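Missing here is one protein chain; the remaining ones are kept as they sit in the complex.
Naming follows writing order (A and B), and every chain is counted from residue 1.
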Amino acid sequence: MRSELPLFPIQASSVAASVDHLVYFLLAVAVFFSVGIFLTIFYFAIRYRRRSESELPVPAHGAMGLEILWSVIPFGLTMIMFAWGASIFFNISRPPDDAQQIYVVGKQWMWKMQHMEGQREINELHIPVGQAVKLTMTSEDVIHDFFVPAFRTKADVLPGRYTTTWFKATKPGKYHLFCAQYCGTNHYAMVGWVYVMEPQDYQAWLSGGTSGSLASSGEKLFQTFACANCHHLTGAPGRGPDLRNLFGSQVDLTGGGHVKADEEYIRESILNPTAKIVAGYQPIMPTFQGLVTEENVLQLIEYIKSLTPKQAPPAGAAPVSSRQKSTKQ
Amino acid sequence: MITEAVQERENYLNASYGIKSWLLTKDHKRIALLYLHTITFFFFLGGIFATLIRLELLTPKGDLVSADTYSKLFTLHGVIMIFFFLIPSIPATLGNFFLPMMIGAKDLAFPRINLLSWYLLVIGGCFGMYAMLAGGVDTGWTFYVPYSTNYSNTYVIATGLGVFIAGFSSILTGLNFIVTVHRMRAPGMTWFRLPLFVWSNYATALIQVLGTPVIAITLVLVICERTLHIGIFDPARGGDPILFQHLFWFYSHPAVYIMVLPGLGIISELVSVFSKKPIFGYKVVAFSSVAIAVLGFLVWGHHMFVSGQSVYAGLAFSFLSYFVAIPSAIKVFNWTATLHKGSISYATPMLYAFGFIGLFTVGGLTGLFVACLGVDVHVHDTYFVIAHFHYIMVGGTLMAYLGGLHYWWPKMSGRMYPEGWAKLSALIIYLGFNLTFFPQFILGYLGMPRRYWSYPDEFQVLHVMSTAGASVLAVGYLMPLIYFMWSLRYGAIAGPNPWGATGLEWQTSSPPPAHNFEETPIVTTDAYDYAALAAREEAKVG
Partner (left out) sequence: MDSHTETPELQEQFETPGQQKEVSTLGMWVFLVTEIMFFAGLFLAYTIYRREFAGVFALASNTLDVVIGAVNTAVLLCSSYTMVLAVRAAQIGSRKALILFLILTILLGGVFLGVKAYEWNQKFEEHHVPGPTFHLERTTQQGPAQLFFSLYFTMTGLHALHMVVGEGLMLFLLWQAYAGKYTPSYYTPVDVGGLYWHFVDIIWIFLFPLLYLIARHQH
């Protein structure tokens, strides 16, 4: 099926074919111009080769018309390339609303995946075919990069921040996963596999032994660290803001300004709580830096997401508005 | 073998003797030769690292060196080749030697600063060598944080200092060239009579002066972060690793134009003289150099499409990156048009020019791939990018440099190199180069990432091809080293103008006198006026 010396990786995602088509176009232009120039020069070099030392060619100083022609035409071609590439890039950069969330933590030198349902993997990622998957990723140390050639996707994974990438696998199979940002001694070994499975097989794999969903792990952490002492879940006023119906809403901050309660905000609120204070509250929350790992943070985020019912893990449901004012007492 | 019955006219080489007369010289021609020795040393040193890399990559498993050593190999290869070879190469050797002569000046504006530039390169190189010998550096030539500031246990600071100091060498060269071109042109040498080699070195100098200080301060910040933990790039302290990337690439993208623009200038000279025609579209080609320099400062974010920067930034940088491709394309078209109805010689410099045009075109066209947002997501940080920039740097700049070296060798040394061997090595280099780097485009698109010590088995065939090419290439590079040295003793004596070129440097003896010209030239013709040259020659004979 695959030739001995393939030139292109397998197309295994919804964008792979469109990327390859753009590459065919780029190749066509490149071949056209390089062969064209090569042949022209070859021809001129032979046709106009020096026959005597005394011959003196007639100078041709230039022609504005030609200059414009061979500026405008290449420019037009490059603009097509730009626009085409940009449209694919928009697609690659915007996960669809029905994308299934999976979390990835990169560290020297391994990938740790966490499924919402609680499955954890190291250097392997099992996903169902035909279902968009959105990865929210962070690094515990240096910059890494999550690269799946068969999907034609790639995104840097940064410390202190979340980055995202998404793909919809279209072909069951086993595909290389590479770290594509040099990260030290074992950068070459920070590799693994993405397993794309038929939906039934994926369900079977999911249910095969787990310690509970991400959100339930987050709930356990919430209890362990007694968050509810300040962040009451009963609606009674507390020293900390109500976390119910929080995720995705706009939060007003002390001193003016506001912020969207997304993953980054929740993460910062856990690790550096006094960076942004919700209006009407005091900066008294202690930091949990060093007490929770990046993976713990992701579990807590999933739990807090689950406190906003409409933001619960989607199962192909239609997207809903996430703009709700947070209530404060 | 040439007998000693050769009249030893006084020239810049024999005007004075002794080590002090070289190490304390103010003569731009001698300084150019000092640079020539230095960068040749660094080229072969960087080449040794390349050889070891390619040998390691013959097999999928890492077996020649350890993973850590491999990281040091590719880092040192990059650092040495970029900062200690490519950036100084053409401006500091051929530019230093010929820019003053081409404009009819006795020397550069600041001869002592010129000498200082060389010393700075050497001192910077000493820091780099110290880092190498003490244990190496493993961050990649790009020094990305937080790895380089908080995690690497290698000689980052020493290397950073070496690059910092070498950067000032580059800045001072650029400063010297700008002032010289503005203020030291001979009477009648207007801007639009300047040889295109001068235009391209001028444009390069603009970049050197504006861009290099930014990487200087960036390296200072990396060193401060590494030693004092100031937090500027550390997310734990509120810093941002992406800030480093912006600062780094703000210089390092224009830096690639520092590396290629002088080469483009050489090719203009070669295409003209070896077709005996003025370059088609002289003004357009001259302005295209300046356009590349200016636009080159606006595109740095195309190294960061997947870094986490905003989609809109990506759009802007991709758009502008396509803009900067156009002036380069214009040059290629104009060179081709120059050949039309010319009188084309196949002398070695012209063979290098032909090779350059082919390889630079491929390199430039593959630039269109990486400038393309949708495609770059896939090929970023793969061997595709490696192939792209080696086509430009090695297939482009290095070939232009060799072409220029062959072209101007008779003028600098008073001797001809052996033409047969030279043509053979040009061919070997061309073939070896393509075999080395073309497979890497395929490797990259297939997904082979950069900086991998070991790789999946299915990539081996292409790697073997690449290494085979590299061994051919190595032979091709060693040959000129040998025959150039040979020619100094045994090469045919060269006259003042063996190529029939226009240009003031060809109107003085080979090698030139210490003060360049017996009398200050007065310029009355455009550059590349072969008819006027022929008339002058006839007048002399008749």
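Definition applied: a contact is a pair of C-beta atoms (placed from the backbone, for glycine too) under 8 Å apart; a residue touches a chain by one contact, two chains touch by 3 or more.
Owing to the predicted nature of the structure, the values given are computational and were not obtained by experimental measurement.
Among the chains on display, the ones the left-out chain touches in the entire complex are A, B. Interface note: of B:L86, B:I171 or B:I266, the residue touching the hidden chain in the full complex is B:I171.
The missing chain, though absent from the display, is touched by one residue of B:G136, B:G231, B:P418 or B:P513; that residue is B:G231. Of the listed positions B:P60, B:G136, B:P213 or B:P513, the one in contact with the omitted chain in the full complex is B:P213. The chain not displayed touches chain B at residues 105-111, 171, 175, 178-179, 182-184, 209-214, 216-218, 220-221, 224, 228-232, 236-240, 243, 247, 515, 520. Although one chain is not shown, part of chain A still touches it, namely residues 255, 272, 274-275, 283.
By definition in this document, only the chains that are shown with their structure count from here on.
Spacing of chain A relative to chain B, judged by their CA centroids, is 37 angstrom.
Against chain B, the residues of chain A that register as touching in their complex are 5-9, 15, 18-19, 22-23, 26, 29-30, 33-34, 37-38, 40-41, 44-45, 48-51, 53, 55-63, 66-67, 70-71, 74-75, 78-79, 81-82, 84-90, 92-93, 108, 141-143, 145, 147, 149-150, 152-156, 158-161, 163, 176, 178-189.
The touching residues of chain B, when paired with chain A in their complex, are 62, 67-68, 71, 138-140, 144, 146-147, 150-152, 235-236, 241-242, 275-278, 280-284, 305-308, 311, 314-315, 318-319, 322-323, 325-326, 329-330, 332-334, 336-346, 354, 357-358, 361-362, 365-366, 368-369, 371-378, 380-382, 442, 445-447, 449-456, 461-462, 500, 528-531, 534.
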